[in-house]
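Just passing along the structure, written as structure tokens.
Removed: one protein chain of the complex. Kept in place: all other protein chains.
Let's turn to subunit A:
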Amino acid sequence: MMLKSEIDLLRAVPLFAAIDPSRLKLIAYTAETVAYRQGQVLCRQGDAGDAAYVLIEGEADVSIAADTGDFVVAALKPGDVVGEIAILCDVPRTATVRATTQLSALRVRKEAFLQLVKQFPEVATEIMRGLAERLTHTNEELVRARNLAVGEGQPQ
């Protein structure tokens, strides 16, 4: 995996999609590729998050611990991004990500990313716009879900 293809990979990530290509190069250069064997853990629920991962090849499961045991909430494939919330704010990992095959990923460190945002406010604007869109999207889903719940509740 070389720098050029990594830039393309990053461009496909919604969070980074709107960022100027010349800045995206910076992110790619300061990122690193990491490899995991099957069964190894990229991040663990509850740990402090310090990086986002973009899958280059291989697959991974996202699971959440519950009283009844872990249950898988999502499966990741190449091109998917995980842990991007952690590089924007200090929240513990909300889920555990485990490689289900041999896996390699691009690791974007929080400090490098925040430094970039600090140096180029326009990047921050792009990210804000992306987040706002996702928030609107989430709000709409919430309204829809509530309507659904209200609709279900009425017969009783």
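Operating definition for what follows: contacts are C-beta pairs under 8 Å (C-beta built on N, C-alpha and C of every residue); 3 or more make two chains touch, one makes a residue touch a chain; residues count from 1.
As a convention for this text, contacts and distances are computed from a predicted model.
Candidate names were "ABC transporter ATP-binding protein", "Hydrogenase expression/formation protein HypE", "Sulfate adenylyltransferase subunit 2" or "Multiple sugar transport system permease protein", and the UniProt protein name of the unshown chain is "ABC transporter ATP-binding protein". Among the residues A:Ala18, A:Leu88 or A:Ala112, only A:Ala112 touches the chain that is left out of the figure.
When the full complex is taken into account, the listed residue touching the unshown chain is A:Ala35, out of A:Ala12, A:Ala35 or A:Ala48. Within subunit A, the residues in touch with the undisplayed chain are 1-4, 6, 22, 25-26, 29-30, 32-37, 40, 42, 104, 112, 115-116, 119.
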